[in-house]
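What follows is a short report on a single structure.
Removed from the display is one protein chain of the complex; every other protein chain stays in position.
Residue numbering begins at 1 within each chain, and the chains themselves are lettered A and B in the order written.
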Amino acid sequence: MLAYASRRLALLTVTLLAASMLIFLVTSVLPGNVGRIMLGPFAAQDSVDTLNRQLGLDRPVLERYAVWLAAVVQGDWGRSLHFNAPVLPLVIERLGRSLLLAAVTLAILVPSAVAAGIHAARREGGVFDRTVSLLGLSVRALPEFVTGVVLIVVFGIQLGWLPVQALPPEGAGPVEVLRHLLMPALCLVLVLFAYVFRMTRAGVIEALAADWTRTARLKGLPPSVVVLRHVLRNALLPTIAVLGAQIGWLVGGLVVVETLFRYPGIGTLIQFAATAKDLPLLVGCAVAVTAVFALGNLAADLLAASLDPRIRHGSPRG
Amino acid sequence: MSTPVLELDGVTVSYPRPDGFRGAAVRDVSLAVAPGQALGLAGESGCGKSTLAFAALRHLPRGGRLEAGSVRFLGSDLYALSRSELRGLWGRRMAVVYQNPGGALNPTIPVGEQIAEVYRYHLGLDRAAARDAAIGMLERVRMANPGRVADLYPHELSGGMQQRAVIAMALATDPELLVLDEPTTALDTTVQAEILDLFAALRREFRAALLLVGHNLGVLRRVCDTLAVMYAGEIVEQGPTAALLARPRHPYASALLGCVPDAGRGAREGRLASIPGLPPSPGTAGPGCSFVRRCPIARPAFCGAEHPPLYPQGPGRAARCHFAEETPEPGTGAAVAAGGSAPVPAPGAEAPVLHVSGLSFARGPVEILRDIDLRVAAGETLGLVGESGSGKSTLALLVAGLLAPSGGEIRLDGAALAGRSRRRSTLQRRAVQMVFQSPDTALNPRRRVGRILERPARVLAGLGRAAAREKARALLEDVALPEGLIDSFPVQLSGGQRQRIAIARAFVGEPRLVLLDEPTSALDVSVQAAVLNLLRDLQRRSGAAYLFISHDLAVVRYMADRIAVLYQGELVEEGPAERVFAPPHHPYTEALIAAVPRLDGTSAAAGADEGGDAADGEGQARAAGCVFRRRCAAAGPRCAEPPPWRDLGGGHRIRCWVRPGAGDAAGRAS
Partner (left out) sequence: MAAPAVDLRVGRRARRMPPSLLAGAAMLLAWVAASLLAPWIAPHPPLASDFLALLQPPGPGHPFGTDQIGRDVLSRVLHGGRSVLAVAPAATALGLALGTTIGLAAAYFGGWTDEIAMRLLDAVMALPIVIVAMLALTFLGASTLNVILVIGIVFAPLVARTMRAAALVEVRKDYVRAAELRGEGIAYVMFREVLPNVAGPLAVEATLRLGYAVFTAATLGFLGLGAQPPAPDWGLMVAENQALLTTAPWTVLFPALAIAWVVVGIALVSDGLRVGQGP
């Protein structure tokens, strides 16, 4: 396990490096003059040039990348033009709020989707299976703002049960905080539900059909033991891998949901940075989000490895 | 006779068919197994063996349904029990072992724990006691180092060890009935021999009744007292194993026996029998005898209308045939394919078509093949044998240019071949063709048969569209397939037909050398016989050289003029087929030959290799000195040095320090 974890950690570093390079490339190689983008079409040419020089854009790409990377690693993420403040603390504060929203989302998503997947798999092709599959498939590609709008109209306006803003007032208790986060989390859950449900269902169906499950049954083990000890362990492996990858969608969804529900998390910050052309801020957000995503994947992989000896003993990609 | 452990009466099982009807996969089967008795269920793929076995356990696959009949276990009706009563029997009083031991074990739980579960749930032992019991059980199935093995995961064990673990799990609570569905089919011959020996030993220790399902009659002969032969869901003959195999009373049983190549006989002494046609699919058998369309002695009008019952045939025997007394002897009668049994002339000692010298192949640090020297002459068949993982297929792929060698040379008719097929000339490519193991994957499922044959005719033989079509038709005729198949897709063909198409494809460009990689191991024996005969015919007509790879010694003996034995990437023996099969042998060849289960029941035990589990050597670093040293019973101090080739004359050579010894025919170091 230790060997696997260290190999996986090395791989994570490589992926992060590559991703950081990509981010850097997007911001420095794509056509478009950075200074011009940031200052807008009406700024004077010499102030654009000055900004480009300040940002070091007159130096070679590789050198800029090295300098940039070294700074990022040391915690110097540059200054936001708009807030006129260092990027890092800003990002951290917003990230914390978003992580809370993400946690609420996962806390709803995982138990419900996994339970539904198991239930559907045990009665494959039944009414429950078909209904949930089709519903899940249909809402899966609904943008969060679409479900969000519908939820707000129904629960926020017509029924008046839930607040339409996600940010609780100062000093609100945990229950109040949860109430505020419920609707945005639901929007995110709806998008992710189908995928997790399908993976669980497929994993359970496959595990139920496996020879070793037949062995377990023919050993005379009670059905609950067969399912809990033998089937689930194997069946949830693909689900875990998928959960890691879904964190990417989750982050994308945060941008939308936070905008819709006016929640000051990393998502709205990204949205703001993009529309305000605040490049250092945008890049900082992208780096933070990528790191969170990579760590999520790492956690998923380690969890999978702890369940499956073949992953521990084999290559990191199983 | 004591009351039977298992008693089936008129059992009929059906499955849903793709067309929406249900078809009976098992029809009206009655049988009984007494304590300590071993009953073998024989038959070809799809005849309902497994279905019957699982019906006997009341564990039918999804969609399967018991339509009629009853199953009594120790006197009580199995299908009348409640689910929880049934669970009390499963794993406690009836247990099962099946084909693929790798799949039968949960990959995420250590094997010891999987065995311990049986003790915990059935005998109520606590964790520690159950673990001790599991280790004890592993010891009883002769697992080396059981304490360590108990903590390993299935993927850390070799196939033979996995099967031992499954057997230990099955025998854990000393059950009354043990059902074995093809328990050794997925294993190498030498490992199979060890497992069969284990069964023989365990039968003396445990008094479980055995129901053994298998397609290999030799395996059944080794283990079973009684045999039931199934055809199209019915038992067509049953009786004491030795008597039944010596003189079958049902035409199908007889024809089946005639198809089995015997390790004592080569093709130059005559053809194998084969059974024309295909068995009826479930639910499509007519009102009469289900064998009528393929039976050599049928009276079609009568047999096709009157369903034959099981007629008694002397003590303990019965056959489902109206004319049982006319049943031909195996390998004779009309079941032998007519024509062309003239012996094939032995090839002369001309310049070899294929000459491989010093060929090696390494993947990373692992040397898969080392320093291989081989020659094959025109019209000659060189058989290549060795257990799985020994590098047989790799060698074929190297010769075909589908892998690039890391050293050595391949010459075709004297000219050196490039390592990769793409760098060879079209002429060279059409001269070397290959037939693969699995006909299911060798043909592109999205292409019609016509297209499968025309494309190589155009690319390799440079024919135009019309000429290629003509060629495709001619090839279909060459491989004895009806022209009407030309517009079929591969899925619409049977396994045997597919393999014939694959063979036809290899012969498009009049090849000089055809590489045959286990071309019949995915086929049933009756189909295998026909394909082997076809290959011999094609060779006689075309004069192509064959490199014939197989793990089945009897098949190789039948096909090959000369045989080369491969062990972990090194050749250890080579020579004319009769000489390789006669002593003196290389110790590894000896182990291989001893392991073959024979129909006459004369197979020796797997004593030749005493180095523990045959597959144990796999995956470990190659020992210095002789490759076979770890498993060799004859190993001596000199074996730490790599042994030299010793020439025994007549083209026979062995690579060993000890064999042939002083008592054997004189050998000189070359």
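Some observations on this one:
We adopt the following convention: a residue touches a chain if its C-beta (ideal position, glycine included) is under 8 Å from a C-beta of that chain, and two chains touch if they have at least 3 such contacts.
Computed from a predicted structure; not experimentally measured.
When the whole complex is considered, the residue among A:L81, A:V110 or A:L142 that touches the unshown chain is A:L142. The residue from B:P309, B:G407, B:P482 or B:P583 that touches the chain not shown here is B:P309. Check B:T3, B:N145, B:S281 or B:N444 against the missing chain and you find that the one touching it is B:N444.
Although one chain is not drawn, the whole complex shows that of B:R505, B:R536, B:R631 or B:R659 it is B:R505 that touches it.
The hidden chain makes contact, of the residues B:S14, B:S158, B:S254 or B:T327, with B:S14. Residues of chain B that touch the chain left out of view are 10, 12, 14, 19-24, 27-28, 67-68, 283, 285, 287, 307, 309, 397, 400-402, 421-422, 424, 426, 429-430, 432-434, 436-438, 441-446, 455-456, 459-460, 502, 505. Counting the whole complex, the residues of chain A in touch with the unshown chain are 14-16, 18-19, 21-23, 26-27, 30-32, 37, 133-134, 137-138, 140-146, 149-150, 152-153, 156-157, 164, 245, 248-253, 255-256, 259-260, 270-271, 274-275, 277, 282, 285-286, 289-290, 293-294, 297, 317.
To be clear about the criterion, only the chains that are shown with their structure count from here on.
With centres set at the average Cα position, the gap from chain A to chain B is 51 Å. Looking at the complex, you find that chain A touches chain B at residues 210-212, 214-222, 225, 229-230, 233-234, 307-310, 313.
Those residues of chain B whose C-beta lies close enough to touch chain A in the complex are 57, 59, 86-92, 95-96, 98, 100, 103-109, 114, 117-118, 121-122, 153, 155-156, 166, 169.
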